[in-house]
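With one protein chain withheld, the remaining protein chains of the complex are depicted in position.
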Amino acid sequence: MNLTYSAVLPEIAVFGGAVLVLLVDLFRRATTVSEARNSTVLSYLSLAVVAVAAILTFSSREEGQQVLFQTSAIADNLTFAIRLVVLVTTALVLLIGSRYVPSFTPQTGEYYTLLLICAGGMMAMAMAADLMMLFLALETFSLSLILLAGMFRENPHSTEASMKYFLLSAFASAFFVYGGALVYGATGTINFTEMASLLTGPDKFQNLELLYIGVPLLLVGFGFKLSVVPFHMWTPDVYQGAPTTVTAFMSVGTKTAVFGALIRLFILAIPETWNESASFLMMLAVLTMTVGNLTALSQTSLKRMLGYSSIAHAGYLLAGLMPGTAEAVNAALFYLFAYAFMNVGAFIIIIAIEQAAETDIERSQLRGAGKKIPLLAGFMTLFLFSLSGIPPLAGFFGKFLLFRSIIEGGFVWLAVAMVLNSAISAYYYVRVIVTMYFRSDATPLPAAQGTRGLYLGMTAAGLMVLAIGVFPSFWLQLLAI
Amino acid sequence: MIGYSAAWLLLALPLAGLLLNTFAGRLYSNSFAGAVASAAVGASFLVAAFMAPSVYGHLDHNNGSVLHLWDWINIGELQVPLSLLIDPLSLTMVLVVTGVGFLIHIYAMGYMAEDSRFTRFFIYLNFFILAMLLLVLGDSFVTLFIGWEGVGLASFLLIGFWFDREDELYGSYADCGKKAFVVNRIGDVGLILAMGLIWTTVGTLSFEGAFQALETTAGAPVVLICLLLLLAVAGKSAQFPLYVWLPDAMAGPTPVSALIHAATMVTAGIYLMARTNVLWEMAPAAGTIAAWVGVGTAFVAATMAMVQTDLKKVLAYSTISQLGYMVLGAGVGAFALAIFHLVTHAFFKALLFLSAGSVQHATHELDMRKLGGLRLKMPHTSRSFLIGSLALAGVPPLAGFFSKDSILLYAFQHNILLYALGLITALTTAIYIFRAYYLTFMGRPRDPEVDAHVHESGSLILWPLWILSALTILGGVLNLPFVLTLEHALAPVVGELHPPGVQQEILLMVVSAVIAIGGARLAWSAYQRRTAWVDTIRATFKPLGKLAQQRWYVDELYDRQVLRGTHWLSHWLAFAIDQQVIDRIVNWSAETAMAWSRSLRRLNDGLVPTYAFSVFIGATVLMAYFWLAT
Amino acid sequence: MNSLFFIVVGAVALAAALGVLLSRQPVHSALFLMANFGSLAILYVTLDAQFLAAAQVIIYAGGIVILILFVIMLIGHEAGDTPDSRRGWIKIVSALLALLLLAGLSSQLMSSQMTGPADRGLPSGGTPTQIGEALFTRFLLPFEFVAILLLVALIGALIMGRKLVTVEADQED
Amino acid sequence: MFDLLTIITFLPLLGAIVLFVVRSEMFRKVGALVVSLVAFVVSLFLLVDWHPAVPGGFAHEVQFNWFPEIGLSFHLGVDGISLWLVLLTTFIMPVAVAFSNHYVTDRIGQHLILLLLMETALIGVFLALDLLLFFIFFEFTLIPMYFLIGQWGSENREYAALKFVMYTLLGSALMLVAVVSVYAQVGTFNIVEIVQVLPATAGKGFQTLGFLAFVLAFAVKIPLFPFHTWLPDAHVQAPTAGSIVLASLLLKMGTYGIFRLAIPFFPLAAAELLVYVILLALAGIIYGGLVALKQEDVKSLVAYSSVAHMGFIVLGLFVFNTQAVSGAILQMVNHGLSTGALFLMVGFLYERRHTRNFADFGGLWKSIPIYCAFFLIIAMSSAGLPGLNGFIGEFSILIGTYAFNPWYALVASIGVVLAGWYLLTAFRKLAQGEIVHQENQAGVLPDLGSQDLVMLVPLVAMCFLIGLFPNLLLDKIVPAVEMWLPLS
Partner (left out) sequence: MMDSNFYLVLSGLIFTIGAFGVLVRRNALIIFMCVEMMLNSVNLSLVAFSYLWGNVDGQIFVFIIMAVAAAEVAIGLAILIANTRHNQSVNVDEINLLRW
């Protein structure tokens, strides 16, 4: 029997690393050390783990596509891309957390462990080649996220976010797994490739009825994780309640992982169902971006605003995937990659300004940032412009690629909806900049508590936002499936 | 003997003076600046004078000589070189402009001596001369248009020269300038459109080219062209209905009124008509309209001049009315005579204005109700004014007589009604100008403290008066009946005239002479002797007088309808439409988005059941879709 | 006999489910839940899933429900829900939607004619051997993965359960 | 790589980066000025070696791939039309920089950096031969202008800045759709190729929609009536340098885009819809003129005059004959100079008196004659007085329009009258009349100093130069126009 480990090595590395971190933390606890120091050490350790995983990821890419473990895992360029984005995000979040984490939990070890496991689960989403693995990966990272969201236990917001997230995601995954069951019932297999052959192959089977109640239920699960309207409502609450590093991590990681799985299952394995559902998902996509953007307009809390904006971005991505072509997929991957930097970047500034014992800041708290903390403000501006898709930053090319695939897919009105939305979205992004630069009055800005790691992460993200804009071609080729 | 190739000097000299005074003006004394300016103009007069023989000399080679300066605008078929046309017509104009201009420069040096912005005044004057010369020398409509607008700007600057002054007669002087400029621009629209039409029809804008082409192209819209030109003429030469700016233009210093608003600029329209005589001959209909406009203006203006109390205003309206004669002349095809009258008018009207100026200089008062009896203290001035008046009234053998009379002669040929109206106007003219003369110079002083410090003006002011008086008296020589020097000189440009029978001409001469003298006599008994029987005449003409008092309601019409209408409209657009409608719509759309946003965020009430509910809805709808779709 | 058996057990399962839904006391719901699980376990047996039946009884009935009961004792013991007038309409709408969902499901389920190797059932049944073999060969990776998941559960319980020590955020980096 | 065009484009950006790094105030001031001047000098080299392959063709061209996957290439080119707009940009920028150097004190460094960024973006727009590249530069101009208005603007700046950005973004949103659709149709972003291929291949419906999308985007930028309401706000609030750049350069992107893209891409639709566009343009001419008459704020008067003048340009562009179009192109430059100069004048006044209301002035001709003289000259050039630059453009537009349709010409020439009217009204209110406020007394209110004249005189000189020798520009513009006109 075929047990090629090489292709799942990155995941293995991450999970192993997680356990390692846990143990290290354990031993360090024996000799009492300060939380801050401990956190710093562990964060560097986890960074090392991520680095190893990244190396393995690249090396596994060399070996090209392979199916292993009796077809329950698959490693190809898609897997690579998703892993890369997730790892990048993890690295950024690790960098910025070293000082921030101990400010909300004494259990830094557990935090880093869970973060790594979560990353592993996300990576596994793209690696999964059958429904079972998919479900497992999904649950792994969701449960870890739920826990991470609740780790700021003194803060009622945090626990509340965690609980809401838990109940709803359990609810949603019930639908998901039911869908999986029905698909299995329809095809008699849980393996994507076999499904594909069954759907297209010579002996086409007839149980479309079952398939077509299974697929929508699966989509409910995906939709929930991607916070597609109307499954989106949890998003702002959880984003606002969770510790900001966690929010940053989940805002990008979840999208990446779940979109990876979505692409794997619906676009690569069983595109028939995708085209079948396109005309409906399109409406959802438009609804999603519109609701997200419109609601974000009137938000005063930054994290909540970014939550709604991330809903909108999910809408763009979904819209971009409509054509179901390879270009569309590449566009989505490129976008996710860009999104990782600009979105996490935006959260970094929030972290820097956020005070202890709060999980959120109001826009008004940024008043005069342009004068008092020009560096942070400058980077924030960069990220926000990129998010609103001002050329020639990363965000612009991301949107543009999605956009082109949409139009070449022939969904012009969808494209129209998308551009109008991104124009509207500029309003709330730009308004933050207004607050930072054009409002010098009122409350004194809290001293930014930046660490070396934080500035490093911020600079890296900023440079990448520029680099992706200047050399888009390179990154697209790197990520293309 | 200078060839036409030196024509550029004509422009260069005033320009030099202008630049010198602008940039070096503050380095030397006022009087020197004045000298520079006058010298510049005088020099270009000399140049013109020297050119005269060669230009008037060989009249056979008819379509003058063109001096090409440089290519100006070349866009595809639109080729507009910047070049000068020197022919008898333009040279005549040049001589008048520079000649009279020079005299007035001299005069102004005395008149403006105390003014704080002395140098600036002469800069403007030079600028005006420059523009005016460009106007008359330009060989294409566009080149002419440069001068056309240039003189407009000059008149704006000079009318508003005392931009800080304000009185009940003129209101704010600056506004008078603005009014002049804007009204002129309305006329310019005609010229622009005419150019558009000409270019579209024949593809060239140079006079020669355009005329030849238009003559050859069948069914060319000549009438329309002429009417558009007539609009321009009405604007510049203060014809009905655009004459309203000229009376206000008197706000400017008197030399300005003399030079620009009597002698030269306002006659640009006449020049334009003469220049485009080819077109008018092709479009007699337009000519007739012009003639009627002219004579109508002449009459209306004359009646208004009748009732003015301000000396300069009398002269202003008289100028309008005289311009009306010229337009009449041009309208009936007697272009040469129009020009002739233009020249003589330049002489005697300048004379009149300068005399008035001399009065103002001495008394600082032009209200005839306060003046009177100046004859004794200002003999020279009053004498020259008298000469001017006689000329204006058309008393033989002064210049005015010949020119006006010959125009009437051709009007008679053309249409007896035109002639009649012209004659009445002539009578009126004689009356109002002598009214002015008597009230100002005869009788006894009405206002002691005005009378107190009256004194004769200085030589700088008087010399020009004398020279102009001479010209006024002798001006007729230019075109004596049956000699017709000027006519022949201009013939190659504006074409030969066909004089009527001799006896008819004699007859009409006598008539108008009688009319003129009669008018003067009437005025004498009306304003000097105040005999009773005049009152009966007054009574009969009371309604007309009232009408004239109200300026025939034209200004009122403008103020109430046009001006107020425009202001109301622009106010309405600016505040009602722009801010309340258009901008409101823009902001409204933003507010709507916000409103949506606020109501949408209410949906996220933070309750798990609600969220689960929406998830459930989604699931059901998805299922339903697939269920129905497949 | 089979169908009768199915109907009886199925009815019990349904009843239990309704019990969970309707009973006001959480404790009762928990007990109904246990009943529901049990009845399902029985149905597994009829579908050649002996091992799962056992697992069901052990994990769910034995583990999960007991855990839930503990927690109820700990926190959730106040009687049921506060009757909620605000979203009364939601109840009705959700009922309707639920019916729609059900209709959709069942109609599709009934209409789908199964073309597996026909109702043979598993040749050798879902015995522990069978399951075990499958688990350790074809489904090794998922099986390994479960371990991770359980680790997460462990840590989670640890984090969330443990008493709070106040954070001392010392400023060194 | 180191082509003349690339250098011209990126020199200011480079400068901006250097200035960003170096923190010294003094260095930044000098540096910015030097950079902008050098950029101007370098751009003059375009004039020096000007050998288009074909008359009216592109004299310089440079192209290398940027993002081949989406067909985006860094493709610049200059012909007789873009040449003058680029020169205008590099000519105006030093003035703006100099003004800020002299009068702006608050965070001058950032201010200058933004100006330089602006310059790069603008030059990019005028040089871009790649549709997407054009769009990128076009959008990028928003950022610097947004900060210029928002940070150095007057009391209501926040509102103005947001309005400006949102209005423009929404306007250009649909244009992006059109851009990509065009790419989907033709398979290239190369403007020249598109122009050759698209009109033939694209259907009527496609052309109409595409045309509308493009024109909407540009109409907002120009701004064409009734999309103009952001302009007065932006101008009134913007700092002087911002106003100058906005009026003399930013607005030109719209008209340039219409000429270079909208019309040649979709000739059918353009021919179909030009009536409506022209009607809007005419409406703008009259409307702008009338509304300008009633403004109490000098800046907003100039802003509305811009609406009217840009209406003229649009009118010229849509009258498809050489005269009108060339006139329009020339008029872009003229408007850039005159209106730029006007805003400069207003700036001088504002920096001296910190008010822009006509009510606070009057009689200035007594106290600051030099200022008033310049103001009058510039006003006249903007009112289209023959002998100054404004006339050439207006005249040829009017002539061309007349050939196209006399009635349009008639309406437009009413605009000429209005122009004279409101500009003289402005002059009347500022310079003439009695001095009513003590602050305006001679001695109290300083007249233009030498460093002011240094900024002002070049502009005025150019006004005269173009007015007297327009062929200097026209002999490059006309061939290019004749090259592009048949396309439309």
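Each chain gets a letter, A, B, C and D, in the order it is written, and its residues are counted from 1.
The working rule: a contact is a pair of C-beta atoms (placed from the backbone, for glycine too) under 8 Å apart; a residue touches a chain by one contact, two chains touch by 3 or more.
Everything quoted here is computed from the prediction, not taken from an experiment.
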{"item": "Residue in contact with the excluded chain [from A:E160, A:E276 or A:E354]", "value": "A:E160"}
{"item": "Positions on chain B contacted by the hidden chain, ascending", "value": "601-602, 604-609, 612-613, 616"}
{"item": "Touching residues on chain C - with respect to the absent chain", "value": "2-3, 6, 10, 13-14, 17-18, 20-21, 26, 29-30, 33, 36-37, 40, 43-44, 46-49, 51-52, 55-56, 59-60, 63-64, 67-68, 71-72, 74-76, 78, 80-82, 84, 90-91, 94-95, 98, 101-102, 105-106, 109-110, 112, 114, 116-117, 119-123, 126, 130-131, 134-135, 139, 142, 146, 149-150, 152-154, 156-157, 159-161, 164"}
{"item": "Absent chain, residues of chain A that touch it", "value": "131-132, 135-136, 139, 143, 146-147, 150, 153, 156-157, 159-164, 166-167, 170-171, 174, 177-178, 180-182, 184-185, 188-190, 236-237, 240-241"}
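What we mean here is this: only the chains that are shown with their structure count from here on.
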{"item": "Chain pair with the higher count of C-beta pairs in contact (B-C, A-D)", "value": "A-D"}
{"item": "Centre-of-Cα separation between chain C and chain B, whole angstrom", "value": "102"}
{"item": "Overlap residues in chain D, where contacts from two or more other chains coincide", "value": "166"}
{"item": "Junction residues of chain A - those touching two or more other chains", "value": "209, 212-213, 424, 427"}
{"item": "Partner chain A, residues of chain C touching it in the complex", "value": "104-105, 108-109, 111-116, 137-142, 145-146, 148-149, 151-153, 155-156, 158-160, 164-165, 167-173"}
{"item": "Complex interface listing, chain A residues touching chain B", "value": "164, 167-168, 171-172, 175, 208-209, 212-213, 215-217, 219-220, 223-224, 229-231, 233-234, 236-237, 276-277, 280, 291, 294-299, 424, 427"}
{"item": "In the complex, chain C residues that touch chain B", "value": "87, 90, 93-94, 97-98, 100-101, 104-105, 107-108"}
